[in-house]
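The next block holds one structure in the form of structure tokens; read it before the comments.
Only a portion of the chains appears, each positioned as in the full assembly.
Letters are used for the chains, namely A and B, taken in the order the chains are written, and counting of residues starts over at 1 for each.
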Amino acid sequence: MLFMPKEVKFFDLFDAQAALVLESASLFKKLVCANDITRDNVSKMHALEHEADEACHNIINTLNESFITPFDREDILDLTNQMDNIIDGIYLITNRFYLFKIKEPSQESKHLAELMEKAAIEVSQAVISLRSKKNLKKTIKHCVEINRLENLADDIRDEAISRILNDEKINPLMAIKQKELFEESEAVTDMCEHVANTISSILVKNN
Amino acid sequence: MLFMPKEVKFFDLFDAQAALVLESASLFKKLVCANDITRDNVSKMHALEHEADEACHNIINTLNESFITPFDREDILDLTNQMDNIIDGIYLITNRFYLFKIKEPSQESKHLAELMEKAAIEVSQAVISLRSKKNLKKTIKHCVEINRLENLADDIRDEAISRILNDEKINPLMAIKQKELFEESEAVTDMCEHVANTISSILVKNN
């Protein structure tokens, strides 16, 4: 699979956006696991989210100016929008932890943050390996792993929500906050799965 | 870009459906801001939602009978289904306000209703401007504005939910109701964004 210069550019742009996905997931895990979600760190995450918006717009602008693309135009649009959703989702949860005044995230939130980072690693590797058809099996393996991590996140969220809602001593408002944070963390792994599905779709059409 | 009569018909039908999107968003804002969500007004909204269903079915029937379409068949289907989702969402929230017996929507709900109407205006203008390729830049501008309004709605929802959940004196059941209404209002701006994404995809493929 030999690409034209214009097509190579798309892969470069995707790699840059995937690096931001990974950077925000890693920062999130670090902050959650260190009980360090401060106003300053929310701002740091917001700056990252803003940078990611520009990476996404950059890809869409390039798409609008290109006649030749390495795969279907709508798949390029889906892929960049879905990576953007991951970073938006991570920012949203960071901000929620701060607004909800949660000083110490629960063990399950920390566990979910670890899974989010792992899924982000797989997303970035799947995107990077899209560049060459020789990577087909490797790319599929990353997508399968994202699915496995998403299933794991489902289980952790379900157990965590149940623990909270079966705790008769908990303050109901705190229960609602914790439930929300579990759900939104799991939703980030869903967004990673959407990227995996789009990549699977690209592979299925271009194989 | 010169269209065949059959193709012109699709734009006419889209314009009619977009007008219903705007009408329901405007009615919703009026009712919420006037503290006027009564059983009669819920019925009025329901009639509008029913009319919109027929506009959507009309487009799908025309699609099934047409060999020539102004853009990809699946994009026509997406666009009409997504506009329908907006109106369904607006009806759902109206009904929830009534069922939840909320006599006076909160300031944040009123603010979100205003954003929903603004997003609906942009949706209807983006759809109308799809008719001519000369409008390309204008159409993109409407889509960008929808994204901006959706981001704004995100922020208002997050602040509003946090205010509610940090209020130790609130009745927990009332907290759940208010949270639900904030989330569903924001979800309508997400649905507007889905329309913007489909329109972007149409532009990217037909540019």
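Just so we're on the same page, contacts are C-beta pairs under 8 Å (C-beta built on N, C-alpha and C of every residue); 3 or more make two chains touch, one makes a residue touch a chain.
As the structure is a prediction and not an experimental result, all values here were calculated from the model.
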item: Oligomeric state of the whole complex, in copies, if 2 are shown; value: 3
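Here is the rule we go by: only the chains that are shown with their structure count from here on.
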item: Centre-to-centre distance between subunit B and subunit A (centres being mean Cα positions), rounded to whole Å; value: 26
item: Touch list for subunit A against partner subunit B, complex; value: 60, 63-64, 73-74, 77, 81, 92, 95-96, 99-101, 172-173, 176-177, 180
item: Complex interface listing, subunit B residues touching subunit A; value: 154, 158-159, 161-162, 165-168, 170, 172, 175-176, 179, 197, 200-201, 203-205, 207
